[in-house]
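In what follows, a structure is listed as structure tokens, so that the remarks can point back to it.
Subset of chains shown; positions unchanged.
Residue numbering begins at 1 within each chain, and the chains themselves are lettered A and B in the order written.
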């Protein structure tokens, strides 16, 4: 198969938002314990091999599909589009790009109707759908809330070797960049892109890809995120906490990263900002600013930079990954000859720098 | 002047969001103390007669213009549109409705360029603009945050006698209803409508109008709202608190209503939900549900139902008001022969009902 192009003059589907992810897990019972018993996602439906879960403010059938399978991997990044015809547009668009597509009028998963799945130019399995079963929005059901209640799917985050190439592709699809990490040589390390009016529906992180970096759920307040950590401690599962909690520089949101029993990374996230104006200012961070990834300057654990979930082809096989050619973010920020700086021009290395890594 | 029509076949301007309100106050120094010293809105610019204020996450020049004048009234409800041409569309649209319009290519207020102001079919002074001066988004400036930091303009709320008529007009303008209060006879007491993906950019509340019911700013968390109450208590200005804090039934947001020194009503608001899908379910509340206005069943103070700010014509005179013909919400919920119910079918009247009013 020849390399797909990144853009086409055909109209792109009108994407509303990231809507759900289909994740393959190696043990559904272990995944159920994590996503339902610990995180408190609400079970919309389930069968022996599959769990359909949603956040408390959601009115569509699910935000996550967990499916038991032989390897831990992501089967689909699914986006909702504005109208039924946008599914047609998506199919035509990706066919014009030269991508493999599969259309199923009855959907790929329970609760979702007519949908198209594609292997996109970066190798990711994207799905586009409009038709979806409505379910009760549980926003007012405070009797169901836990201390760490997840109220909304916020975004996806993907790993891809060439970030500018990924940005070109996503902009063609109608996404807008809100923030990015660069260096003085023009290397782009990561970019955040949105359709809905938040900082992102998905981000592109530089690294060997295609891989899934994380899926993020929103809580209402910061203490909700702390409560999840406290609960993991009480369950003696604190080693599921990979990074955080902390305040992001990028997005200004408060965050926590967990790893599910298969190693899939979950972010819990709250309080980024409105980005819906077309001239919303893009925030560009210097890769050497040590507050870009954590506003408090906390170091990023190496696993967070290096590890990610493999993705599946439409046939269900594991998509091969391609290495990044540009320097990696960890390599340039935590090198032998220097460390991230806190303040521009600082040469002194305080206790935060170096000896904690 | 003949009565304007509510809709036209001309294309409506593509409204992004409520953007700012121009409020006439009778003492700029008293207003400054309230909006700047107490509420902590950031001063973008000021002169002897005018203050331009913004919330911490805003990147456009202002969210409120306070202008000293002879009477307390609202001079403009200003909406930002998607593109410069939408200002042309707005002008043509309102002219087609038979409304009075005024176009100023250099804008009506500092920081805003080409704009049109109209006296809309309901008598409200609306402004539409795209061109605006960008200023620093202070989201990351935590050194400027106060315990009750206001981070975003959330919505307007307008009083008008005939809510269904207002809804027809606003839907023509491209707004979508998200929630409403009705009774079993089809009387509509209020409706919430949005362009951006929150519960509302403006709401229409039934009552003698046109009047402004309130302007609402968002905080990040609920404790921020409580902190404003605590501070008003410390300043011995607790009588500026009109209603709340509490949890709304409608919108599910946490709220507080204040009155500024001129009696203009300000809401502080946090944590409603995403409404950006075109098939977002409309929530319809029974006017006899006593949790509709306050989820905890706290009674609404009469002033909140009855009082509102007058609005100005384009000439700066006070727009006359027209009475509501349908029954008012307070009248049907706090009548001589009955009270709001907590649970459907309840006949017993507990301590919350009646004797606290």
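Quick note on the criterion: a residue touches a chain if its C-beta (ideal position, glycine included) is under 8 Å from a C-beta of that chain, and two chains touch if they have at least 3 such contacts.
This one's a predicted model, so the numbers in the text were calculated from it and none came from an experiment.
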Assembly check, 2 identical chains modelled here, expected copies in whole complex 4
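In the analysis below, only the chains that are shown with their structure count from here on.
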Cα centroid separation between chain A and chain B, in whole Å?
35
The chain A residues in contact with chain B across the complex are 16-17, 57, 59-60, 80, 82-83, 134, 137, 139-140, 151-152, 196-197, 220-222, 249, 252, 271, 273-274, 276-281, 295
